[in-house]
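Our next item is chain A:
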Amino acid sequence: MEENALEFLFAGFAVFWAGLFIYLVLLQIRLRDIQQEVATLEERLTESENTDTSYGEAISTSESTADSTTPNELSKRDTTTNASSRDA
Partner candidate 1 sequence: MNPMLTLIRKDLQLTWRDRSNWLSALSFACISLLIYSFAFDLVATDLKPLLPGVLWTTFLFVGVFASSQSFQREWDSDVLDALMLAPISPTAIYLGKALTNVISLLAIELVLLLLSTMLFDTAFLTAELILVVVIGTIGYISLTTLLSTLGTRARARSMLFPVLALPLLIPLLIAGVRASSAAMDEPIGSAPWILLLTVFAIWSTASGLLLFPLAVKR
Partner candidate 2 sequence: MSATSPDIPEARPSRLQALFTFLLRAVLPVYQRRWVLLPALTGVMMMAMLVGAVLAAPREVVEGDVQRLMYLHVPSATIGTYFSFLITAVASAIFLMSRDIRWDAVARAAATVGVLFTIFTLATGAIWGKPIWGVYWSWDARLTSTLVLLLIYTAYLLARSVAGPNDEQAARYTAIFALVGFLDIPLIHFSVDWWRTLHPQRIIFNTRPAVPNEMLFVLLVAFLAITFLMLWLIALRSDSEQLAQRTDRMRMYLDQRGNN
């Protein structure tokens, strides 16, 4: 009974600490997943913001100075159309 009892005592505490540890690890994994998702979303956000603003700029500039479109803006517009078509 004596040795048995100590074993049971150890088992009880071990279950508690192991359970706690496993729970915290699972929580950590979940948080890392969320973090990864936040990272990808940030990427998407910056991407879409870049394309959106450049698209707006391109339209406004093309409206105001229709015939003097710089090559730089043209290339920007190309990337925009590419990006939007890839998104869709």
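The candidate set was assembled so that all candidates are chains of the complex that A comes from, given by their letters.
Methods note: a contact is a pair of C-beta atoms (placed from the backbone, for glycine too) under 8 Å apart; a residue touches a chain by one contact, two chains touch by 3 or more; residues count from 1.
Please read these numbers as outputs of a predicted model, since none were measured by experiment.
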Contact partner of chain A within the complex, picked from 1 or 2: candidate 2
For the complex, give me every residue of chain A touching candidate 2.
1-2, 4-6, 8-9, 11-13, 15-16, 19-20, 23, 27, 30-31, 34, 37-38, 41, 44-45, 48, 87-88
